[in-house]
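In what follows, a structure is listed as structure tokens, so that the remarks can point back to it.
With one protein chain held back, the other chains of the complex are shown just where they sit.
Now for chain A:
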Amino acid sequence: MIHPGFHCHKSEAHKSPKKKSEAQSHLTPAGAGPLCRHRAAAVCLFPAPCVSSRRPSSLPLSLPSCVSRDLISSQLSHLAFLVRVISTTTPPSPCTLSLCCPVASEVRLLCDLEQAEPSWTVRHIGGAMRGAGAEQISVLVRTMVESKASKNVLRMFYLLGYKLDHELLRVGFSFHFSRGAQITVTVSSINKMLKLHATDEAVPVTPGIQLVEVTAPATAETYAEVASAVSFFCEYLAPLLHLSKPGISTGVVPTAAAAAASLMSDGGGTTL
């Protein structure tokens, strides 16, 4: 599956449940509207070189290639770095025992904390689509594969030689829209944990500033059409947010409440 976007959120409820969302936990019962809270921890892993835990020197850490159209301000650039660091790649390495991962990609373990029993998902996000076609469209396209897993998945990955790259706590809201594509908008505060897995002691990376992500699923056959729908939707948000392809700082992030209110309206100030 190709996603024009990225960071599809956990804990999403929507009017027309689809398979992926149904696998995710739901806070509000079906029919209660598209607004849903989420609280999830994300753990990013990379394979362990035998000698060093340094990130490969050839890896640009502040790269934009893993984000979709996002609201990014200069204040969020540091946040973007933390959230979207590519954590698995195989640079030339002098270590002969390192695991080979020839493709730049990202593997994340997501734990949905809103449920009584936390549920885990493994998510792999591939490298960005490249080439002339990719440059012409105004969104980022990346492959994404998800798998639900039992709660010992983190221990399993450790035993397989993976190391924790970083972990984050995301708290916020998700919205679902059907406008030419199944579009998900998430408004989240990103929090870092001062101690390992200490979600109760998380502090915001950028206090008072939320991350807005616009994503939509697509296939190899439909990605152009979905990209167009996402672009159009972002234009619809233009009075509130300025969105552009990753890497370009645009506009100032409004408050999450104002963003939520605007998204819930029909564009004419009427609340749906």
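Miscellaneous remarks
Just so it is clear, a contact is a pair of C-beta atoms (placed from the backbone, for glycine too) under 8 Å apart; a residue touches a chain by one contact, two chains touch by 3 or more; residues count from 1.
We adopt the following convention: contacts and distances are computed from a predicted model.
From the set "alanine transaminase", "Serine-threonine kinase receptor-associated protein", "Mediator of RNA polymerase II transcription subunit 20" or "Calcineurin B homologous protein 1-like", the protein name that UniProt assigns to the chain left out of the figure is "Mediator of RNA polymerase II transcription subunit 20".
Interface note for the absent chain: among A:A116, A:A132 or A:L159, the touching residue is A:L159. Looking at chain A, the residues touching the absent chain are 47, 50, 88, 96-103, 105, 107, 122, 124, 126, 145-150, 152-153, 155-156, 159-162.
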